[in-house]
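One chain of protein is taken out of this complex; the other chains stay put.
The block that comes next holds chain A.
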Amino acid sequence: MTPRRKRMVLVLSAVAGVAIAATLGLKAFQENILYYYSPTQIASGEITFDDRRIRVGGLVVDGSVQREMGELGVVFDVTDELESVTVAYDGILPNLFREGQGIIAHGRFDDDGIFIADQILAKHDENYMAPEVKESLREAEWQRRQRELREQQEYSGPGEDY
């Protein structure tokens, strides 16, 4: 083996070694790296929180946001389409917070199973759109739903006559 070949093997094995160490390290700390838990993970009881502060992430359920009059306080449900968690928060909400938006709440569960958040972060998705495009998408979605509704009525309509 020439000295150059030897150095090449050394460099490559150093990289491979560090890569393996990093992989194992990240695997071992998987749970700590996990930035937030989903409502399903919480409902399944696979994690024990005790009194620990944790993060819960999911979509704000449409129509679930209730504000207290004259206060900053807000209560809403967060879902991952399977399970949901009720979150209570008293503070300033980020710009992107709204119903249907992905958010991450940082806090702990109280005795009634309500998640008392002391910080709410809004998660932005990877989609960037002009307002007009969003409008036309909404329009298309509405028409699709109308069509579905009509089809359902036509389908079930005659059935009830029998």
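Definition applied: a residue touches a chain if its C-beta (ideal position, glycine included) is under 8 Å from a C-beta of that chain, and two chains touch if they have at least 3 such contacts; residues count from 1.
We take it that contacts and distances are computed from a predicted model.
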| item | value |
| --- | --- |
| Complex member absent from the view - protein name from UniProt, among "Iron complex transport system permease protein", "Phenol hydroxylase", "Heme exporter protein C" or "ABC transporter substrate-binding protein" | "Heme exporter protein C" |
| Touch criterion as defined above, residue of A:45, A:113 or A:131 at the omitted chain | A:131 |
| On chain A, residues whose C-beta touches the chain left out of the figure | 4, 7-8, 11, 14-15, 17-19, 22, 26, 33-38, 57, 92-97, 104, 119-135 |
